[in-house]
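A protein chain is absent from this complex, but the other protein chains hold their places.
In this document, chain identifiers A and B correspond to the written order of the chains, with residue numbering beginning at 1 in each.
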Amino acid sequence: MNRYWELLKRELRLALRQGSDSMMVVGFFVLAVILFPFGIGPEPSILARVAPGLVWVNALLAAMLSLDRLYQADYEDGSLELLILTPAPLELLVAAKVTAHWLTTGLPLMAAAPLLAIFLNLNAYDLGVLLLTLAVGTPALSLIGSVGAALVLGARRGGVLISLLVLPLFIPVLIFAVGCVDAAQHAFPWTGQLAILGAILLGAVPLGLYASAAALRQAAE
Amino acid sequence: MFGLQNPTKFLKFAKLVGPWFALATVLLIGSGLWIGLFASPADYQQGETVRIMYVHVPSAWMGMFAYTVMAVASAIALVWKHPVADHVAKGSAPLGAGFTLICLVTGALWGKPMWGAWWVWDARLTSMLILFFLYLGYMALSGAFDNAERGAKASAILAVVGWVNVPIIKFSVDWWNTLHQPASVTKAGMPSIDPAMLIPLLLMGVGFTTFYATLLLWRVRSEILQTRIRNIRLAQIHGEG
Partner (left out) sequence: MSEFIAENLTCVRGGRAVFARLSFQLDFGQALFLLGPNGSGKSSLLRLLAGLLRPTAGRLVWDGQDIAEDMESHGARLHYVGHHDAVKPVLTVAETLHFWARLHGHDSESRVGQALDAFNIARLAEVPGRLLSAGQKRRVNLARLIAAPAPLWLLDEPSVALDKASVKALEAAMAAHRAQGGMVIVSTHADIDLPDAAILHLDDFAPPNQEAA
């Protein structure tokens, strides 16, 4: 477990000092959402109606933007080999990388969501539910995305490839997250959808960690 | 499995059974099409359009079946490292993608007269669309590496991950569909099957399966031979060096 914290600390330190992708990810997220009123018109009721879907689709795309750097730098500079040779389960190290990815993308996305709620005319209650879905859903995105990021190491056009691999797998998260906020907007019970989202997250933990570790091992061969 | 993980034995096997599969395909699909198009009744509700079903439904089956074959072969390749399993997985993908595409296109052709639109977000069609993208991702990944072994391994992991996700995607799409489709708009769906329709459907189903098997054997054969050619070339390069 010490090694988990060590790697997490290093990843956060790297993210902090490199000026990090975080700001760009958030910038992309906010900007992409702001484009929609121009595309579909500024009618507040329409915006509020599509807000959950808008925020979530763009969160998905924003989370994906930073995925291709998740393992790429370590793969290129030889750190990945040393991480694999570290006397600890590789899954634990993957968990640290995924945690770092979430802290530097998922969490900032959540921080930006209230701003978007204002732009999109979303009320405070719905925003609360939206934040809950982001809190449960974005870690699942990081976990599933980690598998894609590990698989494309050494591939041609890896960055574009990730989106093709990962986006179809993001669909269940999108469906239940947006369904949850939609239900809240219409004053229906929404905890069921949130529970399913939680179940998806629980399932994504073992799948994401084992599959990423397997992919990293074969990438280092 | 019967020693088929050995490429040489597999080649022999493919040579032996391939023609029989091909023959069965011609007979089954031929008779299935004839009965389906001419010797079976039109549906009282859907009219002649129902005949699209004889292609649409079997290709949907095969689209899903081929993905399962691909995932199982990938798992075998990852665990036991049988070279033929890799070829089976790789060979199955474009076939499955093709069947899925046929399913989507015939679905659109059928949807136009039935629903009045080329595309409606019907749960089954939507799932097939996502399946199609899973195939595309698999094929893109397996072709994205200069080293063929890496491509095979990476895409094998992807196939297994995708396979685990297929039921989850199916479940979420079904849920999403019931949420957005008011109950009054009943999905026309496939009609309850009349025996006169069941026979050609089954003929086509089995025929598509043997068709898939024939093509798969063929593709795996050519993959094995390609690998051998590549190895001979490599040996020559390094033999000179």
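We take it that a contact is a pair of C-beta atoms (placed from the backbone, for glycine too) under 8 Å apart; a residue touches a chain by one contact, two chains touch by 3 or more.
Predicted model, so just to flag it, every value in this text is computed and none were measured.
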item	value
Options A:I84, A:L107, A:A135 or A:A199, residue touching the unrepresented chain	A:I84
Where the unshown chain meets chain B, residue by residue	147-149, 227, 230-232, 234-236, 238-239, 241
Those residues of chain A which, in the complete complex, touch the missing chain	2-3, 6-7, 10, 13-14, 17-18, 73, 76-79, 81-89, 220-221
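The working rule: only the chains that are shown with their structure count from here on.
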item	value
Distance between chain centroids, defined by C-alpha means - chain A, chain B (Å)	31
Residue ranges of chain B in contact with chain A within the complex	78, 130, 133-134, 136-137, 140-141, 144-147, 150, 153-154, 157-158, 160-162, 164-165, 168-169, 171-173, 175-176, 179
Chain A residues touching chain B - in the complex, by the definition given at the top	147, 151-152, 154-158, 161, 164-165, 167-169, 171-172, 175-176, 179, 182, 200, 203, 207, 211, 214-215, 218-219, 221
